[in-house]
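Read through the structure below, which is laid out as structure tokens, and then see the notes.
Here the complex is missing a single protein chain, while all its other protein chains stay put.
Lettered A and B in written order, each chain numbered from 1.
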Amino acid sequence: MGDLTRKTAVELAELMSSGQAGSAEITQAHLDRIAATDEAVHAFLYVDTDGALAQAKAIDERRAAGEQLGPLAGVPLALKDVLTQKDVPTTAGSKILEGWKPPYDATLVARLKAAGIVILGKTNMDEFAMGSSTENSAYGPTRNPWDLTKIPGGSGGGSSASLAAWQAPLAIGTDTGGSIRQPGAVTGTVGVKPTYGGTSRYGLIALASSLDTPGPCARTVLDAALLHEVIAGHDPLDSTSIDQPVPPVVEAARRGSVEGLRIGVVKELGGEGYQSGVEARFREAVELLTKLGAEVTEVSCPHFQYGLPAYYLILPSEASSNLAKFDAMRFGLRVGDDGELSAEEVMAKTREAGFGAEVKRRIMLGTYALSSGYYDAYYGQAQKVRTLIQRDFEKAYEQVDVLVSPSTPTTAFGIGERIDDPLAMYKNDLCTIPSNLAGNAAASFPCGLADEDGLPVGFHVMAPVMKDERLYAVGAALEAALAEQWGGVLMTKAPELEVAGR
Amino acid sequence: MTAAVVDIDTALEQYDPVMGLEVHVELNTNSKMFCGCPTTFGAEPNTQVCPTCLGLPGSLPVLNAAALESAIRIGLALNCEIAEWCRFARKNYFYPDMPKNYQISQYDEPIAYNGWTEVVVDGETYRIDIERAHMEEDTGKSLHVGGATGRIHGASHSLVDYNRAGIPLIEIVTKPIVVPGDKAAAVAKAYVGMLRDLLRALGVSDVRMEQGSLRCDANLSLKPRGASELGTRTETKNVNSLRSVERAVTYEITRQAAVLSSGGRVTQETRHWHEDTGITTPGRGKEQAEDYRYFPEPDLLPLAPSREWVEELRATLPEPPATRRTRLQAGWGFTDLEMRDVVNAGAQELIEQTVALGTSPAAAKKWWLGELARAANDAGAELDDLGVGPEQVAAVQKLVDDGALNDKLARQVFDGLVNGEGTPEQIISARGLALVSDDTALSEAVDRAIAANPDVVEKIRAGKGAAVGALIGAVMKEFRGQADAARVRELVEDKLSS
Partner (left out) sequence: MSSITRDEVAHLARLARIELTDAELDHLAPQLDLIIGWVAQVSDVAAADIPPTSHSLPLTNVMRPDENRDCLTPEAALAGAPAAEEQRFRVPRILTEEA
């Protein structure tokens, strides 16, 4: 049977349905792996040992009783700590929510439970999902399992690192400007941002309401597709949820064909500022897809470059409002309530103590952009850039079926390297942001290692709204072709982590 | 410390008031504006809350379709245009009773706008233009603990109940109301009263000002008579009854006039009306105008009510107030002057409901505008708040019609009803108000009166019919007025004609 933590979700499901292993055994193996590696990696903020084992046991009992279970029942998963899980500590990577246990499950979490998926625990993230490196977590950074001195990406670095450290075969992330795709790229794993509205935001601690999208993360394309199917679909508790059938992502992942697919390479996403190793792997992947039957052309999206500044106006504006609820009155941290200070003062002291530097910075920025007198100049203008980017996409999709680019300009940078330069940090999101602004589906798939540093490079695919299956078609085709070259998925080339103790 | 005031007539000689009235209506939907929590009044604290109306992290709003429907119907009833496309907006400010520290409201895209309505005061019709009507959510309620009066001042802490957070509200805003100064206060009162009746007729709210389901904020500024430039306005809150509307407007006119006349400037501020002392005082703690940083609510999608749907809703509206008034007046046969009195007293609907129970319009008017209006005035209350309903008025009049009571006794029954002494029957019994209609008793009394007054009998037999009155009077005196005077006359005439 081999090491259970090296299996894909599909393989684990097969072991369970054929009776060779139970969920309890599989879950325990992953909990052991976490215990052995997480001091070094710090992917998890909370490991729900008892809860996970209880879930696993329950699944095994139901299977033994002859119940028909879903395709991922009993498979363990790491959950980004930005989604509410009832009675389990949920912090969004912030001190202001330290110890908070939500009284309700996010819809997405309820669907995971209903599918019998075992939630191992909550993963680390940049505070309130603001960041591209997980260095903004109030609980310390997560380290990239490929090189522990490097960032695992952000804001969902914990989820992608848990996959790359073999701590879980599945993970959930959320993507507002690239927070699933960029960590996926720098850790050699698959990260998908579904169409905005394709996955429910009810229970997702909001950053930028018009951009936030929960999505599946895994080491293989098919695993991600299966998870995508579990979590996606209409939710009446979320007004922005799309009331249409989930796109046929699993079917596309299984078929993995790009025959006749028209691929557009975005001219503006490449060149200066992009690491040569990243560009090399990207071009090779494009050539590979051509050999597999795709038709590749170059496409210009002239307004994409304005996506970054527009994003850094829209996001802080919405976030400054979304984060106002953290005020020490109903939940979370309360500082300074000595019986003398007023509610207003306690709010201000609590938010000062509970929010980190990046969060404060963005709240200030957003408050400024929405201020009377400034709205038209900043927020109002940024919303127009959104229209322009949508039009770029629409125009492009008249000629091609998907757009592609590198996922990030560089491979994983060093922990501490960019933390003091916010603008430099923001530029990580160049390639990923346009899809968030337009609401399109997008994903990052591993496409190799950069020559300079041996670190993973991500291949970024963008598809029109509700055409998520095209992502999986490209991803699966690429994965199969590259697996031939590598003898397996990219993760099999990762260096072994030192395991603690025993 | 009471602010100086100038008397109202002097004030109105020098200044013209300009008013703006903002009325908030709590809708009577089953669930809240953006979540499925129940809306029943008076529940135990924090038993009608969920992640959404508590503003917990991760929660999201979903619009209540019935609230939108009510909003559109209110807009139509106020002759507004209904937006073809509009959005919600976030109004951002921090306050402990506001769970998200922003209120979901509508900013520059209200669901209804550019309407008008009319009110009648002393027989004159005044048109009031409506700026807008929009949807928003209500806040929680705070108990301030430790201070002397239960208000914020001096409190050591507060206790917050979020049951009412998220209750659907419609805010109706007038354009500046410019009417003759001496009518301003009455027009303001009439407007709120008319709105109340309209909303009740629409069935969208129970519009109980004393319970807070209808709230009025009065904006007022003064300008020197004949001037065109508007003065600085104040906003007065805590105006909790129709009477308060009138009194608060009058007071603010006199207060602002005093300020201006002494060479001062009116401060733009929010003020608080005190019903007990009859003054407004400045609100606390507002140093600068708030910057609400409005932006379109990203968690809710735009609204685009189809014109077909709007017309369907228009067909569900009750008859417009002016049409109704004309129809009722014609049906009742009242003169214009009589109808004016009815409207002024706020008795139109009460009379209508009484008539619907079988009372004649004249009788209904007599009681509502007579006995009951007097009682209301004495109590400093509105007719609605007396605690006497159309059913009781109809019941009392029926007793009169049946001969169980006469007018004088009926008035005493009403006195008992106003004092809450029970049902008409209970009051009659307890106070011994029943009319004697027992013929034998009456007959015997008549015989006694005839026997005791031979000279009167002489006069009657001599042809002085009016002298009958003295015999009737004697019988009535014996029964302390509780005899059916008409029957007594009949008996007297019968006995003397033989």
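As a convention for this text, a residue touches a chain if its C-beta (ideal position, glycine included) is under 8 Å from a C-beta of that chain, and two chains touch if they have at least 3 such contacts.
Source: prediction; values computed, not measured.
Put simply, the hidden chain is in touch with A, B once you look at the whole complex.
Screening B:A3, B:A155 or B:V178 for touch with the missing chain picks out B:A155. Within the full complex, the residue among B:V6, B:V25, B:A67 or B:I104 touching the omitted chain is B:A67. When you scan B:P38, B:G123 or B:G278 for touch with the missing chain, the hit is B:P38. Only one of the listed residues, A:E11, A:D337 or A:D453, touches the absent chain: A:D337.
Interface residues of subunit B with the unshown chain, by the touch rule above, are 29-31, 35-38, 44-51, 54, 62-68, 85, 87, 93-97, 139, 142-144, 146, 152, 155-162, 270, 272, 283-286, 290-291, 293, 296, 298, 300-305. If you put the missing chain back, the residues of subunit A touching it would be 100-104, 196-197, 210, 236, 239-240, 242, 303, 306, 309-310, 312-313, 320, 324, 327-334, 337, 339, 341-349, 351-352, 355, 360-361, 363-365, 367-369, 371, 377-378, 380-388, 390, 422-423, 437-439, 465.
Keep in mind that, in the parts below, only the chains that are shown with their structure count from here on.
Subunit B meets subunit A in the complex at residues 51, 54-63, 90, 92, 94, 96, 99-102, 156-158, 160, 291, 293-295, 298-301. Here subunit A touches subunit B in the complex through residues 83-84, 90, 92, 97, 100, 102-104, 106, 201-206, 208-210, 236-240, 317-318, 320-321, 324-327, 329-331, 339, 343-344, 347, 367, 370-372, 375, 379, going by the rule given at the top.
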